[in-house]
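Only one protein chain is missing; all other protein chains are in place.
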């Protein structure tokens, strides 16, 4: 298994569970505990419930680091500790929009950080561009930014999977020459 | 070909036509007529038109059973009659939400029914989580429930396909170890 893996998929497609299993397997291989880098921030009860549910599912062997914005730094800080699971890029994009960060530049910096890690990195992101064009201009901008970030990070990763109903479909590497 | 097959895909991705062809082939193999288990209920003219169009396309060799809620029972009742096509899980989830059923428990019961059938079962469902987060709380809940049901049923099925522009992409089984 390679060292940098991006898992994308729609809402409730099972991408986090797939990413957790991959990270736990990488942890067993290198005999270091898995580290969870959470970009989620609990602004409301719905989000609080979701965060608690995810933590419970992961189990006590995981260490959790909360980092809504500076995820490249979080990767560098945790490089010696074990395989990292960064969940998820879409909330990171949302956080960056809220804080008016330069999203493309930040994504390129994260891509650079990914390619210079010693311990494995698994990242989760969302497919958000598969519906009709949103009427809301902010939603359209979010959709554009999230899609561009997905492309930048996918290019930096050795493997890319699309989650469908709990199962991964390999997108990269493949044998398609274009 | 295996005995339990889930076809997922976006709206108008050709998933029903793919599922019908698979079911007709299974019917020819076991020399029993195909059975259509419809979860759709015609609440309005748009839905009535769609149901009539689907029936016309399937042709006279099909038997049709309407069952908006108790689909596991419908499978058991029709097990000796031929291969069943259950279309679709997403409307079933919608019907269960309307009738305040325990959706996860019902999905697990359906998964159990699928694994204990003698005749083949083909199921159709929808990808509904590929757009931006819906503003409407009910739509968000529906999206979550539908995605979770897809995962539970996909796990129970021997094969899983994603329909894209009328063509199936195999998701399960595959040779990815995670």
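In order of appearance the chains are A and B, and numbering begins at 1 in each one.
Criterion: a residue touches a chain if its C-beta (ideal position, glycine included) is under 8 Å from a C-beta of that chain, and two chains touch if they have at least 3 such contacts.
Values in this document were obtained by computation on a predicted structure and should not be read as measured data.
K.L.:
Could you tell me which of A:3, A:54 or A:172 touches the chain that is not displayed?
P.N.:
A:172
K.L.:
If the hidden chain were put back, which of B:83, B:120 or B:168 would touch it?
P.N.:
B:168
K.L.:
Please identify, in ascending order, the residues of chain B that touch the omitted chain?
P.N.:
On the chain B side, contact with the omitted chain comes from 9-14, 18, 21-22, 25, 46, 127-132, 134, 136, 139, 142-143, 161, 164-170.
K.L.:
Against the chain that's been left off, what residues of chain A make contact? List them.
P.N.:
6, 8, 10, 125, 127-133, 135, 143-144, 146-148, 150-151, 153-155, 160, 162, 169, 171-172, 174, 176, 178
FYI, only the chains that are shown with their structure count from here on.
K.L.:
Give the rotation angle, in degrees and rounded to the nearest 5, that superposes the C-alpha atoms of chain A onto those of its identical copy chain B.
P.N.:
120
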